[in-house]
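Complex shown without one protein chain; remaining protein chains in place.
Chain lettering (A and B) follows the sequence in which the chains are written, and residue indices restart at 1 in each chain.
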Amino acid sequence: MTTSGGPLLVAALLLPLAAMLAAFVLGRAQAPRVVACALPVGLLLALAILADLLCSGEALVYLLGAWQPPLGIALRADGLSAAMLLTTTVVLGVVAWFAWGDFAQPANAPEARQPLMFWVLLPAVWLALNTVFLANDLFTLYVALELLTFAAVPLVCLEGRPETLRAALRYLLFALLGSVLYLLGAVLLYGVYGTLDIAQLSTRVHPGVATWAAAVLMTVGLLAKTALFPLHLWLPPAHAGAPAAASAMLSALVVKGSFFLVIRLWLDVLPGEMMLEAGQWLAGLGAAAILVGNLVALRQRRLKLLIAYSTVAQIGYLFLMFPLAAGLVGMGLSDAPAVTGGLLQAVSHATAKAAMFMAAGLIYSTLGHDRIEDLQGVAQQLPMTVLAFALGGVALVGLPPSGGFMAKWLLLSAALTTGQWWWAAVMVIGGLMTASYVFSVVVRTIVAVDPEKMPKMAVPRYREASVLALAIFSFLLGCVALLPFEVVQVGRLGSVLP
Amino acid sequence: MNLTAVLLVATLAWPLTLLLACTVRPLRARMLPWLPLGALPGLLAALLAERDALFVFGSTRFPLAFAFDRPGAALLGVAALLWLAGGWYAAAYQAESPARGRFAVCWLMTLTGCLGVFVVADMVTLYGLLGLLTVGTTGLVMQEGTARALRAGRIYLSMALLAESLLLAAFVLIVSSAPGNTLLIVDAPAAIVASPWRDAILCLLIAGFGIKSGLVPLHFWIPLAHGAAPVPASALLSGAVVKASVIGLIRFMPLDHSPWLAGALLAAIGLFGALYAVLVGVTQRHPKTVLAYSSVSQMGVIVALIGMGMASGEGSAGLIAAYYAVNHVLSKGALFMAVGVVADTGRRRLWTVLLPAAVLAVGLGGLPLSGGALTKAVAKTLFGDGLAGTLATLSAIGTTVLMVHFLRCLKTFAATGPDDCAERGLRWPWLIMATASLVVPWTLYLMAPQNSLPDAISPYALWASLWPIVVGVVLSWALLRWKRQLPQLPEGDVVVGLAAMGNRVSALAAGLGQQLDAALRRWAIGGTVLLALTAVFAWGLRTLL
Partner (left out) sequence: MTSITLFGLCAAVLIGLGVYGLIVNPQPLRKILAFNLIGSGVFLFFGMIARRGAASGLGGDPVPQALVITGIVVAFSATALAVALLLRLDAAGGPSGLDDAVDGES
């Protein structure tokens, strides 16, 4: 049944679509304005969806054309979707604010492709992500994932340098391999259960050969798209080579799209008892990602590559939630702490990482390079940027009151409650390693140098302010724990609840 | 909201407000002279707030709680006084520094963290404040920007972060095993005793707070950091900041529960550290480094007191340890300030600084009628007359030797011009702290009902504190004769080996990680890994069949 808030979901899809088309048609001069108008509306929409969810206490559903699944297609928003919708809109809003000058079209210059493409691709990413968060059947999700890839790949090579083109091609081919595996799994599930609708599958799925094969194929395919270690081959060159605003979107949001599907798959579609086993494997890869990603990040000489490898490591944290949720359910407890921890980690990383990439972009455009050993004096030149980088880093490390801390605290207590102390050890060690590279960068930037020797490139104040605003948001995100409600539990499909 | 609540919140909120004001560039540039004000609410809270209060704000799941107990009140009072005097001192000391804005920011961060630790009552805020403290302290240590300062800052930062990771693990374990998952520190000792992970929690807490308090062998960052920081920062780090770990140990360790042998072990480690630091300290040349080693030694005694309390189930151990720490805050703060004053004072007026400094220094070893003598008399009730008591007396003798050595190093540090005179902004704070370190221990001593003035000045008490001093002075004289035979130990002793080993291990691990990463990022290998991963998952999920 379509719920009363259902039309909001349609609006959440139509708005970015309209913005994308309008931006493309109206051309580069108007495109930024179109996006700038659409994003605040999108923010209101996301807030309205969240409010509706909290008031009604159940998921929002919209049946397209009033056709029931399995023949019809349903849109559905639960607490997880609403939180991710809101995060996406906030991050994209700040990215657009930041990119305002970067991709502005100089007056009287011939039409350049790069700015127009950026302002068309930004709503495209938004559209694809919203579809990922709201779609409720496995095939629409496949299409949404592909849309996301098609929007993300050109962002990698906006500047058109050969190495970025190569990185984009690597990204595209690997992501295609991943999505084809996912599609194969989805087809298998359809063959056995005769439906692709997640809500219907969650009540029908039972162990068997087809479910097993589908689970394996879909999981591996999604891991390849999420760039979970050891399948991260495409991520560092793609994220480090893109322009700062694009890197921020890719690292903060795009990888979360396929991760969100992993959550959907394992928490909603597949039966809960399966997760006990699979969770250990997923978290094992996550732990390897944390350790290797952080180790490699420690050795990077360029700031953007360091941040990209930090993303590889932080993706690992996201996957630690699975065995913890399964362990809690196994003990007859609610899995809310683990799922909230995982979601908060995703949101916190999205905001912090976007802020850090944009800060790195400002540093790059001021100094003309991002070699970590030559960052002395940046704090004098760009104090707000360095503060933003540091606050984002603090959120990654997980110091209070950041969202990263709250996520880490919830995951750590879930790990210890369920007796899985080894995941807790990995988190603590990972935090230590993150701290060492974040602080080594910050310490270098605050070394004072003769102001005469610094380049005189001025960065517009509003760009610094945008980065700082996002970093502060990330830094104070932990305060959501003070709110009296649990967003993630609203509208969860019942398959893993005790 | 009563006065106590307002004062406790202001202790934390006021320096935080000053810190936020520093985000505005013109305010930051002018913040230096206002630094002393940051500690004012803390001092008022220590004087006026009611003891044994607990206030909880925010949600029940993640409360923001403030509490005030007697050890916390005593330490908050002297720490705030030191921050106040130190702020005045720093305003004069750093007035010409080009990086004074940064100094003010780091100072306020450290101040917020340090004073906040004494009044907060929930683990999340405590962890956050310790993080703030770490970041601020690192900034203070690196303030001078020399290679030595940067190295010290790096080593300090890695040790402090390690300590915080251990503490975080301990906190989560405590909360997971506490009934109702309470985050309040008050409930922690009972939760630890009842926890199935009791031993793990204790090890984590002792290692975490041990690093922060400079427990040997985790002490090596203290001489480096306190030696490299500017003088006012060293005074605060050595005097006030390390006491955050003391209050942590007092509040978390199960002191008034059944006697426990683990406490004896902690006491043994503490007393060993107290003697070890003296032995290394006498080989040092720089007065600040000598003082830092003395801090390591004194912190060893304080940790040993807490250990004795655990071993004997003596609930008053917390208060005794806090009293010992109060004396150390005042004396060590004053002595560090003396280093800066002496450096600006010429030969002719030198005695006006050296004489009070000598009284304070030897007082730390237990000079009769000084605060040190009082604390040692109180500590004796816990150490007893057995092995622990003997070791404590040995450490008093050692402290005397170390302090005489410090005075000798200090003398060589005087300004070259015979008529030089330290400016007022340095002299006054130093005098205030010197006076406070004579007066405050007596006041606190006489406030306790079981103590009385005649006891404290009885001939027996005087003799008991005098003879270790005499032995110490004789030993120092002997030391002077053998000075040339002493080995030259590097600052931070064990750090040289540890740092080399750490570098090698991390280089090896990072090298391996990089090679693995480079291999995985080749297309053919990455694709094969994808297939292999499919096979692994297929095998791992075979229970689904």
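By definition in this document, contacts are C-beta pairs under 8 Å (C-beta built on N, C-alpha and C of every residue); 3 or more make two chains touch, one makes a residue touch a chain.
Remember, it's a predicted structure, so these values are computed and weren't measured experimentally.
All shown chains touched by the missing chain in the whole complex, by label: A, B. Listed residues A:Leu21, A:Ala48 or A:Val143: the one in touch with the omitted chain is A:Val143.
Of the options A:Leu165, A:Ala336 or A:Met454, the residue whose C-beta touches the omitted chain is A:Leu165. Between the chain not shown and the residues B:Leu3, B:Ala190 or B:Ala518, the one that touches is B:Ala518.
Per the touch definition above, the residue from B:Asn181, B:Thr528 or B:Thr543 contacting the chain not shown is B:Thr528. Note on the undisplayed chain: of the listed residues A:Pro237, A:Pro323, A:Pro337 or A:Gly361, the one touching it is A:Pro237.
The chain not displayed touches chain A at residues 70-71, 139, 142-143, 146, 149-150, 153-154, 157, 160-163, 165-170, 172-173, 176-177, 180, 183-184, 187, 190-191, 196, 236-237, 240, 301-302, 305. Considering the complete assembly, chain B touches the hidden chain via residues 518, 521-524, 527-528, 530-531.
One rule holds in what follows: only the chains that are shown with their structure count from here on.
Each chain gets a centre from the mean of its Cα atoms; for chain A and chain B, those two points are 41 Å apart.
Across the interface of their complex, chain A is touched by residues 23, 25, 58-59, 61-62, 98-99, 102, 124-125, 127-128, 131, 135, 138-139, 142, 145, 150, 153-154, 157-158, 161-162, 165-166, 168-169, 172-173, 175-176, 181, 197, 506, 509-514, 516-517, 520-523, 526-527, 529-530, 533-534, 536-538, 540-545 of chain B.
Against chain B, the residues of chain A that register as touching in their complex are 170, 174, 177, 181, 207-209, 211-213, 215-217, 219-220, 223-224, 229-233, 236, 274, 277-278, 280-281, 285, 291-292, 295-296, 298-299, 383, 387, 394, 399-401, 405-406, 408-409, 412-413, 416-417, 424-425, 428-429, 431-432, 435-436, 439-440, 443, 446-448, 481-484.
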